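Can you read through this structure? Questions will come right after.
One protein chain is absent from this view; the other protein chains keep their places.
Naming follows writing order (A, B and C), and every chain is counted from residue 1.
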Amino acid sequence: MTHHIHHCQVYYEDTDLSGMVYHANYLKFFERAREHFLGPDELVRLLQEEGIGFVVYKAALSYREGARLGDKLEIRSRLELVSAFRLIFHQNAHRIDNDRPMVEGRIELVCVNQEQKLVPLPSGVVDSVTALQESS
Amino acid sequence: MTHHIHHCQVYYEDTDLSGMVYHANYLKFFERAREHFLGPDELVRLLQEEGIGFVVYKAALSYREGARLGDKLEIRSRLELVSAFRLIFHQNAHRIDNDRPMVEGRIELVCVNQEQKLVPLPSGVVDSVTALQESS
Amino acid sequence: MTHHIHHCQVYYEDTDLSGMVYHANYLKFFERAREHFLGPDELVRLLQEEGIGFVVYKAALSYREGARLGDKLEIRSRLELVSAFRLIFHQNAHRIDNDRPMVEGRIELVCVNQEQKLVPLPSGVVDSVTALQESS
Partner (left out) sequence: MTHHIHHCQVYYEDTDLSGMVYHANYLKFFERAREHFLGPDELVRLLQEEGIGFVVYKAALSYREGARLGDKLEIRSRLELVSAFRLIFHQNAHRIDNDRPMVEGRIELVCVNQEQKLVPLPSGVVDSVTALQESS
């Protein structure tokens, strides 16, 4: 199974006084990539029509090398379906076309309804992930 | 009329690679001060029970001196009631006990309901501001 | 003189509990657009080789309509050279291909050296802006 690629650039807002990207901001980069992976329009539809949202349940990050202002990053994401209720995104930040990850992430997600109760993952998401996994 | 004082400290997250506070973050400091000025519990009650929220309509900032990691700031806020629909917060960031402002702000606010329609300012806010102005 | 266009998308990180983009974040969108306007590589070179950085001196924002999750925005930027020391960026956030601005901004910038002293705008920036203005 190939990775989903999302490009993002490091701006002033992303850096801190060390001159490098503030550690929490990689979670933002990873979430942007997940939104593109799942489809922003589908995420909005799920929220508005079905009242279902994704929430982060666990996050683990390993920092190997800091990105700097102007760096052009690619976030490589791979999705693992753990159960009918739980997804894991394996997401790494790379310099473009460089296979050594700068930051490695493992983000576990579940879905909740408007009362913040756990609900099964939307069937559309499960189907498309299963199709991707079988074709790989 | 005296100022409302809110203390905030400059953390890593607030800085950028210049070593100073990222310019947008003073808007965050000013909003924290406004939330304390108006009362966080009252803001939550207005949102949940009356469906009324404050929104920023205009913001103007002048930057004179940059704050740095570890700086202890005080946000001095003064509220001006412009009409039944509009408030202006005059808010400056200072070093503690230093009367020369580092950043000066002027933030205009209105209230909206859940359909994002303009509504009059809550009477509780108007009354307390009027009382403050008369006593000064 | 035509506008410089920078596209940005609204992600979860940009929103607040109102469901719309947090007011301070438009300053981030505008800065991203300025970095692309001036060229990220040139900004990094100026910082590293000449010790010169741009700093925001004044910012004024008018909010007309809030952007929401998934919205695809374009930041339209026009640069005005005020003096050898001062630039103004006129920057508006629009929905793509919609001429009514959602948020209007006016951002004044100066350049400083590593001691935070005012220095003239880099000649490369002045020349390219002047060329743009004469050709329009």
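Going forward, a contact is a pair of C-beta atoms (placed from the backbone, for glycine too) under 8 Å apart; a residue touches a chain by one contact, two chains touch by 3 or more.
Everything quoted here is computed from the prediction, not taken from an experiment.
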Item to complete: Determine which one of C:Asp16, C:Glu42, C:Glu65 or C:Glu80 touches the chain that has been left out.
Response: C:Asp16
Worksheet item: Of B:Met20, B:Leu43, B:Ala67 or B:Val103, which one is in contact with the hidden chain?
Response: B:Leu43
Discussion item. Using the document's contact rule, name the residues of chain B that touch the chain not shown here.
Written reply: 9, 11-13, 28, 31-32, 35, 40-41, 43-44, 47, 68-70
Worksheet entry | Absent chain, residues of chain C that touch it | 12-13, 15-20, 22, 24, 68-69
Item to complete: Mind listing the chain A residues that contact the chain we can't see here?
Response: 17-18, 23-25, 27-28, 31, 47, 53, 55-63, 66, 116
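Quick note on the criterion: only the chains that are shown with their structure count from here on.
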Response to the item:
Here the gap between chain A and chain B, centre to centre from mean Cα coordinates and rounded to Å, is 34
Practice prompt. Would you kindly tell me how far, in whole Å, the mean C-alpha position of chain C lies from that of chain A?
Written response: 28
Fill in: Junction residues of chain A - those touching two or more other chains
12-13, 68-69
